[in-house]
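On to subunit A.
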Amino acid sequence: MTNELTVNELHLDYGSGASANPILKGVSMHLQKGEVVALLGPSGSGKTTLLRAVAGLESPKAGTIAIGDRNVYDGAKGFEMAAEHRNLGLVFQSYALWPHKTVFDNVAYGLKLRKLGASEIKDKVADVLKNLGLGHLAERYPHQLSGGQQQRVAIARALVYNPPVILLDEPLSNLDAKLREEARAFLRELIVRLGLSALMVTHDQAEAMAISDRILLLNNGKIEQQGTPQSMYETPETLFTAEFMGSNNRLPAKVMRRDGAQVTLDINGATLQATARGAGGAEPSTIIRVEEVKISATPADNAIELPLLTCMYLGDRFECLFKSESGAETTLRAYSKYRLESGRYWLQLPADKLWVF
Partner candidate 1 sequence: QVPAGYPADYQKIIDGAKKEGKLVIYGATDSKATQPLIKDFNALYPGITVEYNDMNSTEVYNRFISEAAAGGNTADALWSSAMDLQMRLASDGYALQYKSVEVSKIPGWAVWDDKAYGTTFEPAAIVYNKRLVDAKEVPQNHADFAKLIQQPKFKDKVTTYDIEKSGVGFMFMTQDARENPKFVDLENAFGVAKVRVQSSTGTMMERISSGENLIGYNVLGSYALVRAKADPSIGVVLPKDYTLIMSRVIFINKAAKNVNAAKLWMDYMLSHRGQTIIANDSKLFAIRQDVTGETTSAELIKQIGKDNVKPVPVHPMVLQFLGPAKRMAFLKQWKETAGKK
Partner candidate 2 sequence: MNTLTLPSTGRRGINWPRGVVVALAAIAIFLPLLLIFYQSFLNAPFFMPVKEFGFDAYRFIFDDPDFAVAFKNAFWLAAGLAVIAVPLGGMLAFLMIRTDLPGKGFIAPLLLVPIFVSPMVMGFGYVVSMGPVGFYSLWFKEILGFIPWNIYSFTSIVIIAGLTHVPHVYLYASSALKSLGSDVEEAARVAGASPLQVMFNVSLPMITPALAYAAVLVFFLGFEVFGLVLVLGDPEGHMVLATYLYKLTNKLGTPSYHLMAAVAVCLVMVTMPLVMVQRHLLKSANKFVSIKGKGARSKAMPLGRWKWLAFALIFGWLMFTIIMPMSGIVLRSFVQYWGEGVNLRDVLTLQHFREILEQPALIRGIVNTVLIGVIGGGLAVICYCAIALAMHRKPDFITRFLDYSVLVPRAVPGLLAGLSFLWVFLFVPSWMDGMLKGMDNGVALWLSEHAIPLLRSVRSTIFALWLAYSVVWLAYGMRLISTALLQVGPELEEAARAVGASRGQVTRDVTVPLIKYGLLGAWLMVFLIFEREYSTGVYLLSPGTEVIGAMLVSLWATGSTDLVAALSFINISLVAIGLGVALRFGVKLHN
């Protein structure tokens, strides 16, 4: 398989000279044909910046970027291809539709710039609009569309000239919570159906997992970890990844003994078995995913006993909060299918899911 996009050791600063503020600190990544890669990370980690650098809207300081086998940026040679020559599709978070053009003209613009004949343009635009379910809206202006429709126009505009790679910057974040879920399924299906290669920025790990083949987790200008959604979620290599990829309980545990990957912990007086992950830092942190905590009314294996504080209704389940009355403050969240009665419960923490970093 060929790489549609290759980024190598990319460095990028904002500002220059003394006030230079490094944003990307050596990012390498690639995108294969037909692949959907999510760029995930907390706010300010440099996701948008990386995307813009690939699109040619920001100037990196060093590194290389290649699209297919065209080099579009080479820091060593001082070569930088202008954005308009990179032939990429880009979808902005704000959609950035041109308010003075109709939907048709918005989509057709890229083709006009490529000097296609009028009838050809018409066909192609009609085609892509139909594909995105916008066929009947061609004559409208952007302000006459709903948010979801605008988003699809933005995608149509980026797709119409068949770019090898399509870049999306938080394409769903402007949509309603309800709409967003539908849209992400639609988007994933569309990308796969059209056989596109896509790089998509998001800060929502659920969205990233649902939509992508591979996730790049960016942290403070560096790639923290990358892999399939499942590997990222189930075998995080760092605390940061573990915490970012899911809802977690963090436990004030003392390490009593280490035996290879097997660790024995002391939590609030209870002794538990756990698994060591990652490189292991000076100050070990112990976490477990909320959904891995099993609630038991009776004493159980590898469990700690805590009183129930409150249950929050989440619709399809309850989120229950347990809190120790005294001592080191231990709080634990766990899901339950039913509302629990107040009282003390044994919270079972499976040894292979209780991670110590």
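Following the convention adopted for this analysis, contacts are C-beta pairs under 8 Å (C-beta built on N, C-alpha and C of every residue); 3 or more make two chains touch, one makes a residue touch a chain; residues count from 1.
These made the cut because all candidates are chains of the complex that A comes from, given by their letters.
These numbers were taken from a predicted model, which means no experiment stands behind them.
Only one option in 1 or 2 touches subunit A in this complex, and it is number 2.
Those residues of subunit A that touch candidate 2 in the shared complex are 55-59, 80, 82-90, 92-94, 96-100, 109-110, 113-114, 141-143, 157-158, 161.
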